[in-house]
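Of the protein chains in this complex, one is absent; all others appear in place.
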Amino acid sequence: MSSDNILELHGLKKHFKVNGAFGRGKTVVKAVDGIDLVVGRGETVGLVGESGCGKTTVGRTVMKIYEPTEGKIIFDGVDITDLKRRDMKAYRSKMQMIFQDPFSSLNPRHTVGTIIEAAYIIHKTEPVGGRSKAIQELLERVGLNPEHVNRFPHEFSGGQRQRIGIARALALTPKLIVADEPVSALDVSIQAQVVNLLDDLQKELGLSYLFVAHDLSVVQHISDRVVVMYLGKIMEIATTTELFANPRHPYTKALLSAVPIPDPIIERQRERIILTGDLPSPANPPAGCVFSTRCWKVQDRCVSEAPIPVQISPNHTLACHFPEPAGQA
Amino acid sequence: MSKFLEVKNLSVSFPTEDGLVKASNDVSYSVDRGETLAIVGESGSGKSVSNLAIMGLHNAAIAQISGSAWLNLPDGPVDVISAPAEQVRRLRGKVMSMIFQDPMSSLHPYYSVGNQIAEAWSLYNDGSKRDGMARAAEMLDLVGIPSAKDRVKDFPHQFSGGMRQRVMIAMALVNNPSLLIADEPTTALDVTVQSQILKLIQEIQKEFNMAVILITHDLGVVAEVADRVCVMYGGKIVENAGIDEIFYKSQHPYTIGLLDSIPRVDKLGSHRLKAIPGQPPSLIGLPTGCAFAPRCEFVSEVAGSQCTTQDPELAEKTSDHFARCFLQPEQISTLTGRKASAK
Partner (left out) sequence: MLKYISRRLLYTVILLLLVSLSIFYIFDLIPVDPARLICSKQCTTALVEANRHRLGLDVSVFEQWWRFIQGLFHGRNYGEGGIKDIYCGAPSFGYSFNRHACVSTVMAAAFPITLSLTIGAFVLWLSVGISLGILAARKKGKFADRASTAFVLIGTSLPTFITGIMVVLFIVLKFHLVNPLELGNWQNPFTNPLGWLRTFFFPCATLAIAYAATYTRFTRSNILEISSEDYIRTARAKGLSEKVILRKHTLRAALAPIVTIAGLDFAGLLGGAIITEGIFSLSGLGRLSIKAVTQTYDLPIIVATTLVGSTFVVVMNLIVDVAYAYIDPRVRTA
């Protein structure tokens, strides 16, 4: 059935070795510690979690910016886990990345045209109708004036720069786009423009997105399915409607309840679950369930035994010994 | 009865090579003790600038500041804009305090957190260094840092982001100020930590009966903590009203557009977001007319292209609800389909 999925991750791990100061031993940071995840064709999978949960590392490992420590990455039915740089090239054009910071991810000395054209040069492709025509079409498609092809990134606003980043990613007609916090650096009124653009492009081009973000409101809006990560592990996966209406993992529940809702009356009536403490360091994760140190339902079993993700219904997977009862928002 | 802080016609401009940046333009607001005023705006809207002026934190050699900001102190009101710099300095950290967005870069990396809090305390209190450290430990405990006594000697980098912001709050409150200005205090923090910090600020506000000004871009945070809201756009206040008025009976197309453009976790379904087209204005050489006019969907509703020729006044539209728009409340409610009486 792998042909249904554009991307499959099986037991993916990415560990970083970090040297301590003054030669104080090496530590291993388990940024991603064994995750299973699929992205269907034309699907948007949202990957959420707080800083240090490993969501960005997942995105970068999928792109093979990082070499995975363990596990398998299957892209479009092909195992790309161990492909070398040169062999990856053929697949790189089919998977592209959009970055968080539209200010630092575009070379300030290159014009918009050069930035997009680089994709064609690197992959030695000649789009139908020639490069300059293709570039102009791309700019138009992402809502920029095609006449601005000779301008430099600093001449654009943050939102427009993010559009340039999207145009660059689209140049090689990818199948999968890994979007790493694509709207979190943008102003509120601009965020909606970019989110809508990503929506439209998906409909027109049949793209699949792996949408990495910390903002649950945006993820809820754009995703078909949502994956909640905490300290390198998956806590819960469900379709968006299911996850937001019926969160079963205590962490998901706390996360949802922490998101402020721009509605004062609802806010006044809301019961908040306020987690105590901070995220533990991924270099030294708690034994057993990684969430056990902050969970209000913690029991002995949680500390001794790590829960494994179990599919509890066709559209819901959960890693918790003592989940919240179903049917509660 | 005047409120604790009364800001009147405060303008702050910075001359640059490209022209005069009118960062804050004729801004007026007030906040009383026990009250939380949220100042909302996007980057470049000038939401921090007027508050930095109140604190006296602009470079006097560069910033051009006019208007007034009166603090109604027990021994008589003081205008912190026209008062001598030295007098304003003696109010900082004692009567008014400020916390900032990035708690890592806002703490000195070379001094222990206890040392930094004690330094603020000893400015206005007589006591030994040891008294200062004891007071620092007390404050750290108050803001919820576990085993505070052992942690006073730790350095900022040994704390997590949320804990650092707690340290900042402890430092700001060490001399029991009457006014706390919080500039995007939770923007750099994770959402579960954000709710901890917001709760802490609310509790401490109640305990010390402080006036709080919360500067933020996040309308969700506003809904959670504010009593009153000023919405800023292009360096000006475009709307100023009580919290419910802003969220349910907004009288300005920008506020309405902003509320419509944000996705909400409690509203399921993949409706299309209603984005505000275009870009926020540059604060240099603002065009004549309403700064929001180029992005406003209702421009055509106002007779005689008034929006692009004339800047509307900040007028009282309904009782204690001010907005900078030519449209009248009835027109707004017809155009947005909102019922002005609902909720």
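Each chain gets a letter, A and B, in the order it is written, and its residues are counted from 1.
We adopt the following convention: a contact is a pair of C-beta atoms (placed from the backbone, for glycine too) under 8 Å apart; a residue touches a chain by one contact, two chains touch by 3 or more.
No experiment lies behind these values; they were computed from the predicted model shown.
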Full-complex contact with the absent chain, from B:V21, B:A38, B:A63 or B:A120: B:A120
Identified contact with the non-displayed chain, of B:D102, B:D244 or B:E297: B:D102
Candidate in contact with the missing chain, chosen from B:V49, B:L91, B:L258 or B:V299: B:L91
Hidden partner chain, residues of chain B it touches: 55, 57, 89-94, 97-98, 100, 102, 105-110, 112, 119-120, 123-124, 155, 157-158, 168, 171-172
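Keep in mind that, in the parts below, only the chains that are shown with their structure count from here on.
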Distance between the centres, which are taken as Cα means, of chain B and chain A, whole angstrom: 31
Interfacial residue positions of chain B with respect to chain A in the complex: 42-43, 146, 160-163, 190-196, 198-199, 217-224, 226, 243-244, 247-248, 257-259, 261-266, 268, 270, 272-277, 279-280, 343
Residues of chain A that touch chain B when the two form their complex: 50-51, 157, 159-160, 187-193, 195-196, 199, 214, 216-218, 220-221, 240-241, 244-245, 254-267, 272, 274-279
